[in-house]
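The complex is shown incomplete by one protein chain, all other protein chains being positioned as in the whole.
A, B and C are the chain letters, set down in written order, and residue numbers restart from 1 in every chain.
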Amino acid sequence: MSDKKIKNIFSKGAISPLFIADSISKHSSKTNIGGHSIFMGQVRKDEIDGKLVAAIEYTAYEELALNKMHEIREEIFNKYPLSCMHIHHSLGTIKAGELCLFVFTSSAHRKPAIDACTEVVERIKAELPIWGKEIFENDTHQWKENI
Amino acid sequence: MSDKKIKNIFSKGAISPLFIADSISKHSSKTNIGGHSIFMGQVRKDEIDGKLVAAIEYTAYEELALNKMHEIREEIFNKYPLSCMHIHHSLGTIKAGELCLFVFTSSAHRKPAIDACTEVVERIKAELPIWGKEIFENDTHQWKENI
Amino acid sequence: MEIEVISFGKIAEFIPQQKISLSNVSNTDELKVYLEKDFPALAGIKYKLALNKNIVQSTLNLNNNDVIAIMPPFSGG
Partner (left out) sequence: MEIEVISFGKIAEFIPQQKISLSNVSNTDELKVYLEKDFPALAGIKYKLALNKNIVQSTLNLNNNDVIAIMPPFSGG
């Protein structure tokens, strides 16, 4: 593994659209970029057995997740000619309609940005030790499982 | 073709990150959405024969482009279970580092949003009568061609 | 018959918008031959025609007052 600094991807609470706008703005000085790809995960108000999901409470094994994300980041940068990659995942309680995941990749041409973004999203869901507890409007809960 | 209203995708000048943030925010009330995919095109400061691209000036055969975009939109909505799709393309002079294309798709689960976004970007580039004139820093120009 | 010609991108640099009176030209294939003779620069480049705001896929008959657009390869996005 390289000696690059391990970046934190976690922050408490929902990801705000203004944070995303700010992140996009910061790339206007990188004039070698031609394409940006973004994926955002939003908490759904699913109905399960007649109960509505009010929020998802996210917890993680943070140190393991950050190590794993670091590995994924290195592999993706080796695989695709990317200019940048930014990942943010919420912890704590995120209400239905709010954003809990933000993946942002940029490259000179569109294809690497798009392919890397998709691959990172898949790997985050499959490989990072993060758990979502779906909290229903009546305060009962069930644990989400990625399929 | 359906009788849905033809939407305008064109606007003068660069697409601002705040416009994108606003567009994202508007989806927080759509609590059946679980995934959003965004593609943004940014003008590159390419170096061509020793000259740097300062801006791209976009023109379009607007009526034909909007009719074609309407067709593409209908086909994409028939092909993927999308909640929303928003497309914005700049006209006029867009400086290097600024955004000229914004494609935004949303669906309950991630895959349709991601696949539809990618497909729409490809089709916009291949099928819409839009032309980019690369203006160099010394005021000469050349016409861009999508490969 | 008279048709209106509009053009875009690099083609607009040498074919300005204009009305053209045609004789012995009845369809879009014949029009291409006519245009490439009248505007030799057109012969060397790839282009598509649109007839009354529809892209011409295979040859179409022309009528008086039709609008023909001459379009170089697209480069949006």
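One rule holds for everything that comes next: a contact is a pair of C-beta atoms (placed from the backbone, for glycine too) under 8 Å apart; a residue touches a chain by one contact, two chains touch by 3 or more.
Predicted, not measured: the structure shown is a model, and the values here were computed from it.
> Taking the whole complex into account, name the chains on display that the unshown chain touches.
A
> Give the residue, chosen from A:27, A:44, A:73 or A:89, that touches the chain omitted from the document.
A:89
> Identify the residues of subunit A touching the omitted chain, counting contacts across the whole complex.
41, 58-61, 63-65, 67-68, 89, 100-101, 121, 124-133, 143-146
Everything that follows uses one rule, which is that only the chains that are shown with their structure count from here on.
> Chains shared as neighbours by subunit A and subunit C?
For subunit A paired with subunit C, the chains in contact with each are B, in label order.
> Per-chain Cα mean versus the mean over all protein Cα atoms: which chain has them closest together?
Most central by this criterion: B.
> Distance-wise, how many Å sit between the C-alpha centres of subunit A and subunit B, to the nearest whole number?
Centre-to-centre distance between subunit A and subunit B: 23 Å.
> Could you say which residues in subunit B touch two or more other chains, in rising order?
Within subunit B, the residues that touch at least two other chains are 41, 121.
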